[in-house]
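Quick notes on the structure that follows.
A single protein chain has been omitted; all remaining protein chains appear in their positions.
Let's turn to subunit A:
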Amino acid sequence: MIMLVSKPKLMLGNEAIAYGALASGVAIAAGYPGTPSTEIIETLMRFRDVYTEWSSNEKVAFETGFGAAMMGARALVTMKHVGMNVASDSLMSSSYTGVSGALVIVSAGDPGMWSSQSEQDIRHYGLMGMIPVLEPFNPQSAHDLTVEAFNLSSSVGHPVIISTNTRISHVRSQVNVLPKQPPIYGKFQKDPGKYSLVPEIAKRDREEQLNRWEKIKSLTSHLVESHGDGEVAILGVGISYSYVREALRTLNIDQVKIVGTSCSVPLPYTIIDELIGVEKVLVIEELDPVVENQLKALLIDNGLHIRVEGKNLTGYAGEMTFERVHRSISKFLGVTIEEEESPINLTEVPRRPPAMCPGCPHRSSFFFLKKGLTLGGIQSTFYSGDIGCYSLGVLPPFNEQDSLVSMGSSLGIANGVYRSTHVIPVAIIGDSTFFHTGLPALANAVYNKLPVLIVVLDNRSTAMTGQQGSPSLVIDIADAAKGIGVKYVEIGDPFDPSFAKTVSKAVEWVKKNQSPALIVAKRACALEVIDKVKPTQVAFVDPNKCTGCTICYDYFTCPAILKRDDKKAIISQQDCIGCGACVPVCPFNAIRLEGDKPEGWDQAWTS
């Protein structure tokens, strides 16, 4: 009998998952930061008896958890949905071998793409790899299902995936937390007959995987619940179940049976019992028809003729909302649900995309990179971008990310661009991304002699997800590049206008030598700097010198620099952090810093 330790506490879904793992005796937790998954590891880092790490990428994180679970440990691995693609090679193998302890993978999805390149449905990995996927419907269920996942994993000896999303992970709600258990570390053990997937062993493991899958089907069969009765049913999966429950209550629709499940792979066969006597069912789930298709198969297997509606009414794209639930229920039941017309047409509200912060070194990097390329005789190039805060270089006025498709993709895409056009591309990659998946592509660029200018934007952290560390803190990127065989390597300070010269020289070298050159633009994340040292300086515009040329606010676009009615610039004293990056940008020397430099300021920017 497990007792509650406390009254419900308000916490994020991610914290609830972390506490669920602690209640399950998690000993090893590894991940790569990625919104909306990051706070799980951050929460576990507060507990000293649990080994936690930010790994260099999701595959390494997964293998860390996998290796620990081979030793009998209870391991948790976290990542965002697209991180599963990076981890997937080993993930698929783990389903063949199974584990000796417990291995739970949390993949935090991002339907609606609040901060992601795609909204891929990772539940397909469960179907593809025969790995169960549990899907919570609110923060409390995220906590409880984490405990469920660890129990399932350890009792079957099989990996288990928890699929969460932005509206679970980043929703704060009351959670009853189970007490923490002592971490279960492994003990040294070897079983090559299970874990070394040479064909002979893999063939045997495949049989065992299928046996475990049957066990998993019966151990997940209880993850179904239902309310009410009726000849029509609505099946809500994960968070959609929450929306369905509230929608039917608000709309006063009864005589509909509500069925909910928090296990999307394998869809519990017990769902059939809930649907006996039902004429038609509407499946409401986010993203792809993963449950819908399994349900159709189950019904056919059981000889049941029940009409199944789903994606044809709910649609695929975006996150689940009340509007989508209302609209699909209305079509499904043939009832009219009043929808209030959008009160005003506001198509002209100016876009407000995220912006690089005041003091962000990337802004200066992009500003002087463009200048340097012009100096180096390159008028037009392909900016092969990558994933990080610097992805914002896609926005005007910079327009310096012509593609950004996945972590570490900048160099591979640049290779394809050059091979097909012979235009020398510029690959832009951050320090954390460089170590995440940039290294193999860099080896390829050296090996296959790719004429490319590589700019590593080294802001000393994984900044976009909240300044987690990066291997760049202990491995010098210039040294690493030299070690891999890059012949031309330079380090530059993006705040220094001579950075443009560094760029132009490197470009000239690439043209002459037809080989990769690499520049490290090195300066710390501004948010991290002002966390360490309180700024005491601030920038001012001298209105007598300012000519209203617009460069600082239209071509440099620091959020602290504003346009006055007379077109001259003015600096918001609230937003300016006194970094001085704008000083050399003004061609009329109208911007100056005032105040004394605080102690430790320069070190904070450059260390």
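Rule of thumb we're sticking to: a residue touches a chain if its C-beta (ideal position, glycine included) is under 8 Å from a C-beta of that chain, and two chains touch if they have at least 3 such contacts; residues count from 1.
As a convention for this text, contacts and distances are computed from a predicted model.
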{"item": "Omitted chain (choose from \"Methyltransferase type 11\", \"Pyruvate ferredoxin oxidoreductase\", \"Electron transfer flavoprotein alpha subunit\" or \"Monovalent cation/proton antiporter, MnhG/PhaG subunit\") - UniProt protein name", "value": "\"Pyruvate ferredoxin oxidoreductase\""}
{"item": "Hidden partner chain, touching residue among A:Leu91, A:Leu152, A:Val171 or A:Ile216", "value": "A:Val171"}
{"item": "Contacting the left-out chain in the complete assembly, out of A:Met356, A:Cys586 or A:Ala604", "value": "A:Met356"}
{"item": "Identified contact with the non-displayed chain, of A:Gly20, A:Pro36 or A:Gly83", "value": "A:Pro36"}
{"item": "Sole residue of A:Phe47, A:Trp114 or A:Trp213 that reaches the chain not shown, by the stated touch rule", "value": "A:Trp114"}
{"item": "Touch residues of subunit A, complete complex, unshown partner", "value": "10, 35-36, 38, 114-115, 138, 166-167, 170-174, 239, 242-243, 245-247, 249, 319, 321-323, 326, 339-340, 342-344, 346, 348-357, 389, 391-392, 395-397, 464-466, 553-555, 557-559, 562-563"}
